[in-house]
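Part of the complex only, each chain left as placed.
Just so it is clear, A and B label the chains in written order, and each chain counts residues from 1 on its own.
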Amino acid sequence: MLTKEDNELLTSAGPDTPMGQLLRRFWMPILLSEELPEPGCPQKKVKILGEDLLAFRDSDGRLGLVHPVCPHRGANLYYGRNEEGGLRCVFHGWKFDVEGNCVDMPTAPCNSPYKDRMKITAYPVKEAGNIIWAYLGPAEHMPDLHSMEFLLVPESHRYVSKKWQDCNWVQCLEGAIDTAHFSFLHMVIASDEKKALDLMQHAAIGSQSVKNDRIRWVKEDPMPKFEINEFPAGLTIGGARQADNDELYWRIAQFLMPNHALVPSAFPGENYHGQTWAPASDTSCWIYNYTWNPDRPLTEEEREACRKGMTVHAEVDENYYPIRGPHNDYLLDREEQKHSSFTGIKGVSEQDAAVQNSQGPIVDRSKENLGATDIGLVKFRQYMLKRAKALAQEGQEPAEARNADKYAVRSGGWVASAEKKLSVVMQERFGHPVGYAGTEHGLASWEGNK
Amino acid sequence: MLTKEDNELLTSAGPDTPMGQLLRRFWMPILLSEELPEPGCPQKKVKILGEDLLAFRDSDGRLGLVHPVCPHRGANLYYGRNEEGGLRCVFHGWKFDVEGNCVDMPTAPCNSPYKDRMKITAYPVKEAGNIIWAYLGPAEHMPDLHSMEFLLVPESHRYVSKKWQDCNWVQCLEGAIDTAHFSFLHMVIASDEKKALDLMQHAAIGSQSVKNDRIRWVKEDPMPKFEINEFPAGLTIGGARQADNDELYWRIAQFLMPNHALVPSAFPGENYHGQTWAPASDTSCWIYNYTWNPDRPLTEEEREACRKGMTVHAEVDENYYPIRGPHNDYLLDREEQKHSSFTGIKGVSEQDAAVQNSQGPIVDRSKENLGATDIGLVKFRQYMLKRAKALAQEGQEPAEARNADKYAVRSGGWVASAEKKLSVVMQERFGHPVGYAGTEHGLASWEGNK
């Protein structure tokens, strides 16, 4: 229920597009820290926002993200040497540092001014939360790095992963905002208790028991009522289902500009989960997934579960490609689908990927037929389109980029009596009407909204 | 020897093309029955006439062929659940029956009129002769299913198979009309009797002996004289070669509108063979192959021979892709080609595929140089182009679609004295001047032409 024009605007992230420009006002994840494990280690190819780049950690540990084409003869610095203080092209030895400066040109006399004129494009890079982030926008508008809670907790308290997906990033992110689909896509139907529990372990619904009330409420009410609030870093999407005794079971997700979302499952004491979608091209993206607990280190058992593809994490190979993907039809098992789970596909992340990819490389939103349960998507799209158009047409910079210190919200679930508004429910659940719960844990907080 | 325009018209089968519209006036094979083996079994993707569709047999056994895109958010119903009476989308649970009606919409209130407005395109489907057929044309012009003889005999009397081929369907069908090529493409040249007989077993020429006269006649006369007759369901293509004692060896093929052909090999008492070409895209097709005997069940030995790729049947893998195909150069053996068979490729079906694919994805008929032995092709093309243009330009529906009861002709071989006309030869061979031999076997017959 978008026009074709708005759909194209929403989904195009190239350098010369309005949405591409909006995304370039924020820090983008480009690699996991483990992909550049030490000073002087091998450089890595990076595809982000349609650009083919090269990331490296130089011999002094400084991070760089550069255009990989040597300006001399066009050889690719991917084959270059990561030497003292820079990348040296193996063709004729020209060498560039993390800022893109040519720091050695052995084919020219020592003091040639030619060397100083040779520069390659380089983008600012930061490292936080076991992720390497880059800023591809105009230097004068570079914001601080967003203070999401998983970035602020000790490393021991979080687990971070990534996976590749072969479709447009927006339809992936929309899966996180559309919390109505939990009543179907991720449902377990196995009648055998042990089998059902095993399948449930892969879900992000946060349950330790099949007989859990939350599962039942999600199953029994496929029409959550939504209340959506704007806050300085994005949107809060609250979906309320009928619980017992006239109470409502709230599942509250957070969208953080421009490409993050937090999962609505956690009850107090449970782990939090979130995801960030980094467009590679317009028909592919890297999805960064994180699980954190603000109060305690994750156990080795929890980490191992993440590695095996529990909750938001997918089971991936050594290149971070999904083990179960379109290449093998997600190992869909029709017998399992008949008797055990709604999809016959193992893993919440893989179930999401199956439907999202099945929408096509870029879903045609002009052919959709939305309803009341899709109100979160509608608001999200309006939110993004408004900001992209404001930047492109009026030069209005997105306010969220200046609110990097207002990203430390939490998401999760709660049960409350039916008459309560979302902000009241959040005050009860998080101790704060928009989910800033950080102060008690020594985290950054947004005083202005208290 | 067609213009480029007529070649494009002849070979384009998309929804908006004249030939695509002509083909849509007839029932098309979409699957073997064995691909949807039981009620509620997994749905199957179908690509037919350029359209990506989904076929399923619902829990009540009813067959459906639908556009697979859920109108809600565009998820593909291929991942859906084949549940009681319909396919349910796993994304948000919308459910559709074989007629394309939305029969459940759990994200909307129970009696929402929204549900009744949601429809997906669905095509009529029939099952006959171990094949599932669909009609993709306008409802008001839907014909009866064509009464081809292999559809009418008991299941025990027929064997049906299919294979994929990566080129335009018309050049495949033309191979069946062009019976002159038997003097070359399928010839066995092995001097060793045992070897030759083994190779011959794969040919559709109908011989049990290398010293067979028929083989010799085909080998010795590469210039059959053609006589071609129109009949109410298509064209009879008779090719006559010099036999012994001034007699002619007739090989009589039948073309049935719009995409069937029967093989000219059978002498009385021998098995009959035929093929139907179903365009997937304009550069690929599914070929359905059938062997039948009107008088008796096929033996298990005959069935096993079909499975191994004898006569019109190819050796295929579990997805019905040829074991010997362009991906492995048909396992062409140059030593075999030098000493044993004309092509060095095993299998009549594979030999056909090799030359047909070698013509390119769509053969450029404007560069051909045809001769007297190609007259069958010329007539076939005129026949098709005339009807496609009549439908497109004048809205004239093809008469053959209304003659569905006149498809039960036979094809085969006969030896007759040289002065006899084709209709007389057919009366001798089939007991009927256009090959309707069905009455004696209790089959439908075309009284009007008797």
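Note that contacts are C-beta pairs under 8 Å (C-beta built on N, C-alpha and C of every residue); 3 or more make two chains touch, one makes a residue touch a chain.
What you are looking at is a predicted structure, and each value in this text was computed from that prediction instead of being measured.
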Identical protein chains across the whole complex (2 displayed): 3
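Please note the rule applied: only the chains that are shown with their structure count from here on.
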Rounded Å distance, chain A centre to chain B centre (Cα mean): 50
Chain A-facing residues of chain B, complex: 40-42, 69, 71-76, 78-79, 81, 89-93, 106-109, 114, 118
Residues on chain A engaged by chain B in the complex (per definition of touch): 180-181, 183-185, 222-223, 332, 334, 337-338, 342-343, 345, 351, 354-355, 358-360, 363-365, 367-374
